[in-house]
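For this depiction, one protein chain was excluded, whereas all remaining protein chains were kept in their positions.
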Amino acid sequence: MKNTAEVIIIGGGIIGCAVAYYLAKRGVTDVIVLEGSDHIGNGGSSRNGGGVRQSGRDVRELPLVMYGIKNLWPNLSEELQVACEYHQDGNLRLGKTEKHREILTKLANNAKGVGLDVRMIDGDEVRQINPYLSDEVICASWCPTDGHANPLTTTLGYYKMARKMGVRFISGEPVKELRLIKGRIRQVITPNSIYEGESVLVAAGLDSREILTTVGIDIPMTNSLLECLVTEAQPHMFDQMLGTAEADFYGHQTKHGSFVFGGSSGLERYNKDNGMVSNSSKTAPCICRGIMKYFPNLANAKIVRTWAGWMDASADGVPAIGKVEEINGLYVACAFNGHGFGIAPAVGEQLAKLITTDTTDIDLYDLRYDRYKAKI
Amino acid sequence: MPVTRIKEHPILGVQEKGNRIRFTFDGKEVEGYEGEPIAAALKAAGLMVHRYTKKEHKPRGIFCAIGRCTDCVMVVDGIPNVRTCITPLKSGMDVRTQYGVSDKPFDKQ
Amino acid sequence: MNSINDRSRDIGEFKSMPDDDMLICRCEEITKGEIRKAVHDGMWTLTEIRRYLRTGMGLCQGQTCSKLVKGIVARELGISPAELEPATSRVPMRPIEMKVFANEAEKLKEAN
Partner (left out) sequence: MNRYDLIIVGAGPSGLSAAIEAAKRGMKVVVFDENEKPGGQLFKQIHKFFGSKEHRAKVRGFVIGQQLLDEADEVGVEVVLNATVIGLYQDKEVVVKIGDEVIHYKGDSIIIATGAAENMVTFPGWTLPGVIGAGAAQTMMNLHGVKPGQRVLMLGSGNVGLVVSFQLMQCGCEVVALVDAAPRVGGYGVHAAKVARTGVPFYLSHTIVKAEGDNKVTGVTIAQVDSSFKFIPGTEKHFEVDTICLAVGLSPMSQLLKMAGCEMEDNPKRGGQVPICDEYGRTSIAGIFVAGDVSGIEEASSAMIEGRMAGVVAAEYLGYVRAEEMEAELSVLDNALDGLRQGMFAPKNRGKEIAKTEEGIDISKNLLLHGFVGDDEIERFPGVTHKVGVHPVMECTQNIPCNPCQDACKKGCISIGANITSLPIVVDNSQCINCGMCVASCSGQAIFLVDEDCGDGTATVTLPYEFLPLPEVGAKGKGLGRNGQIVCDAQVVSVKSAKAFDKTNLLTIRVPKEYAMKARFFKAV
């Protein structure tokens, strides 16, 4: 089989799959997606908490995510012929202290500045929206157009459709090196093969750094092991996406009835794994304690599964998306900082447009790969 | 109803049980022995259906009896998804058929 | 264990079978037909099947159906079941109440 294609996408996560799908939708089906692991969508794409959220984000990435929520998410299930389980029932970012109120107010004000409908509400109003929350909650930022979806089916939905439309996916092909030929990106090298493409997109999460290094591009990223857990199915309680000022937990109740919650122990930057992205023994109990402060009546809900995933954290907490100006044909989309899921459809669609037309609807200038500068 | 409790076993003899106690199954009073699995008491009372599934509304009962398959779950004292095959029976327990994840029949959910 | 898996390999068309409505995953009520169809949708690993359909994601976490699912997927792909890596095992091995998981202790309260 031929190993050349118009576009080679490195990384079969939701970004890679979405770009592949939107490329195919634009008629470009001569695309190869190389996934390093055995499974499509095996990184953060399948391990996140499912937030489709605008509030709480940095203003630089807000336009992109707002675009996606307005234009792409509402019809995604239909488009991908899969149950994305998208719910647009708002996001409550909860606070328990005055300090929390300060943090939340600042975030909300910033977002309002770029036109997002988000406001601060008090504890009583919070409990009108979600009556299960404890009295410890004194305030929240409320963004009614936020929501959540199922990351597993959404990621695999993009994959399924792209594959169906003719995109070639190869898993178990970890990319080790990129190579320029005559001043242009051309070769993508794995331990087993050399692939060649007119355009190459690096969307390999944390591994993107090492791959890009081989052509002299460095995106300052580090890793952090984040963890999630899921409960057994419970009777339906609420549909909002939740987060907290303290970042002790976030999550939602799924269509299935289970609660998917993520959270942190404060040790994530220093966690290690055994090569299998394993949980730390400390985190899940900590997340449980966090949740129970907000939802005392979930105390009896049973956890059936926990998991972990590496987050690709960039120096300024915002992703690198777009064209690598200095190397013809090279594009990046990485460093999503643990919230790449909600923004993925917009990234996918805009990058496909960028690769095929060299233009975008949303200005990606603030997200460019070489924006990282020293502080003084 | 056929006799389901083994009175005397040729090898194991007469098995020791806890105190005879009462609990309720869907509101009806049933007898069992304290400390035996809820499922054993229900079985002894001739009750087979522990729950109806969420999607297809199909009946389920004891399948593995060791807490692994989770088919025997019921709503016990208001808590859904209790594995009755490994949960010890206590006097006065309120054991209910589980419909999906609720103790309310589907037409009332 | 990464093995190269070209997802455009031809595995033939999906053909319905008389026992497609056989329930395989008891917890999540997933049928054989749904599993077979998922393979044709490109879900070629047990992990992908699990994420796509929820097989083995229910209360029992695949303790009952995983071997059955493995057999079905292998047959659909025309490979030996031994070639399919089982989905990852995760904590907790049995369902555990949030309040218990949250209640970490250093020592046993009393000798059992």
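Should a chain be cited, it is by its letter among A, B and C, assigned in written order, with residues numbered from 1 in that chain.
Note that in this section a contact is a pair of C-beta atoms (placed from the backbone, for glycine too) under 8 Å apart; a residue touches a chain by one contact, two chains touch by 3 or more.
Note that this is a predicted model, so its numbers are computed, not measured.
Partner chains of the missing chain, restricted to those shown and counted over the full complex, are A, B, C.
Only one residue in the set A:Thr190, A:Thr244, A:Asn279 or A:Thr360 touches the chain that does not appear here, and it is A:Asn279. In the full complex, subunit B touches the hidden chain at residues 2-6, 8-12, 15, 17, 36-37, 40, 43-44, 48-50, 58-69, 71, 85-86, 88. Mapped onto subunit C, the footprint of the missing chain covers residues 22-24, 26, 32, 63-65, 67-68, 81-84, 86, 88-94, 96, 99-101, 103-109, 112.
By the touch criterion stated above, the residues of subunit A touching the omitted chain are 272-276, 278-281, 285.
Please note the rule applied: only the chains that are shown with their structure count from here on.
Common neighbours of subunit A and subunit B (chains touching each): C. Each chain gets a centre from the mean of its Cα atoms; for subunit A and subunit B, those two points are 44 Å apart. One finds 28 Å separating the Cα centroids of subunit B and subunit C. Once the centre of each chain is set as its mean CA position, subunit A and subunit C turn out to be 24 Å apart.
Residue positions 232-233, 300, 302 of subunit A are each in touch with at least two other chains. Counting partner chains per residue, subunit C shows two or more touched chains at residues 58-59, 95. The touching residues of subunit A, when paired with subunit B in their complex, are 232-235, 257, 300, 302.
Against subunit B, the residues of subunit C that register as touching in their complex are 23, 26-27, 29, 58-60, 63-64, 94-95. Subunit C contributes residues 1-8, 41-45, 47-48, 51-52, 54, 57-59, 61, 85, 88, 90-92, 95-99, 101-104 to its touches with subunit A in the complex.
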